[in-house]
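The complex appears here without one of its protein chains, the remainder shown in place.
Presenting chain A:
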């Protein structure tokens, strides 16, 4: 049998390289979802992996680091929050 494909719909699936049941410790939403202020998951609302091994939505941890009381520390382990520039 010979089949000629006339048209097709490609479907792709993605997820962050993070445990699927893991939530952002700040907003408590799953990493594959967005921070509370964004609507679309993905590159517009990325997760940020700290050198200390703790990850958060970029927007969430950014809000925290900008507060004076954070003193630039990771909310989990209170070490200086640093991340690998990509």
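Assume a contact is a pair of C-beta atoms (placed from the backbone, for glycine too) under 8 Å apart; a residue touches a chain by one contact, two chains touch by 3 or more; residues count from 1.
Please note the rule applied: contacts and distances are computed from a predicted model.
Its UniProt record calls the unshown chain "Ubiquitin-conjugating enzyme E2 1", which is the correct pick from "Cytochrome c1, heme protein, mitochondrial", "Proteasome subunit alpha type", "Ubiquitin-conjugating enzyme E2 1" or "RAB2B, member RAS onco family".
Although one chain is not shown, part of chain A still touches it, namely residues 25-29, 35-37, 60, 63-64, 67, 69, 73, 75-76, 78.
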